Structures are given as C-alpha cells and as structure tokens.
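One structure follows; several queries about it will come next.
One protein chain is absent from this view; the other protein chains keep their places.
This part shows chain A:
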Amino acid sequence: MTLRFTLNGRPAEAEPAAPDQPLLYLLREEPFALNGPRFGCGLAQCGACTVLIDGRAVRSCSYPAEAVEGQSVTTLEGLGTKESPHPLQAAFNAEGAGQCGYCSNGMIMQSADLLSQNRRPSESEIKEALARNLCRCGGHNRMVAAVARAAAAMAG
C-alpha cells in the first residue's frame, strides 16, 4: 500500500511496514530519515514525537501512518532551519529554553499549534497548552517565556 501525502511542503510517498505502523517510524526511516520528531514513549504521553498534521499538533508515535493519506505533515525541519529559524525556534534559542533538548521538538510543535489558534496567549494559556508535554531537565519557565517571546515577534 503506497501512501501519498505532503511532507514539509513537498509531495511524499511511502510504504508502511504494516498497517498498524505509527507515523513516527515512517518519518524517521528512509527515505525521509527525519530527526525532528523523536521517540519518547510510544504512548502519546510525553509529546516528543509531535508533528503538525494539517496545522494541528499530533503525536506521531500513536498516529497510524495509514491515516496520513492525503494530509499535510509538517515536522520541526519544515518549521524552520538553523539558518532561517521559525520565530519559535529563534525564541527558544534566545531564552536558552532547552537543556538536553530532547523534548523541544514537542514543545515547539505544540506551541506552533497554540499560536495558530491564539496569537497572544497568556502565560497560563501557554502552560495549559503544554501541560501534556514532559520535560525532565526543568526548562519549563524558559519555554513559557520563549513562546511568549515568539508570539510577540510574530505579532510584529
């Protein structure tokens, strides 16, 4: 079964290993070999694997690859690059919002979803939006500041 979808703005095709293969494994293997979405729990509990599907944050570790047919997937790589970062990526870097950084993919992608729904979220709205994303290093307050900073930057 060949899946056809859009990946970071480009048409993509892939053959899942099995009907129940989660999207995360498809994105991380050849030919895509993406590093942005990360395996954390496989249970949709931590958020490290988050991608945007048609603009909304989805936990790719628990999202069946089959369901992506015809949809548009954006990963951390599609959001921005080191040379041309998305305002969220720039803000996270400016705030030092990340120690080991492993969770940051989920934090940024979930925040991208938030900012697309709510252009100027309050501090408590940011915290609620990220309440189901786990961080072990304790960079939480800096991430909240980074999201607020990015929101301000995007609002111009």
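Note that in this section a contact is a pair of C-beta atoms (placed from the backbone, for glycine too) under 8 Å apart; a residue touches a chain by one contact, two chains touch by 3 or more; residues count from 1.
One rule holds in what follows: contacts and distances are computed from a predicted model.
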Identity of the absent chain, which is to be given by its UniProt protein name, from "Xanthine dehydrogenase family protein molybdopterin-binding subunit", "RNA polymerase sigma factor", "Nitrate ABC transporter permease" or "Lactate utilization protein C": "Xanthine dehydrogenase family protein molybdopterin-binding subunit"
For chain A, residues in touch with the removed chain: 16-18, 20-22, 25, 28-29, 33-36, 38-43, 45-46, 48, 76-77, 80-82, 85, 89, 92-94, 96, 98-105, 108, 124, 126-128, 130-144
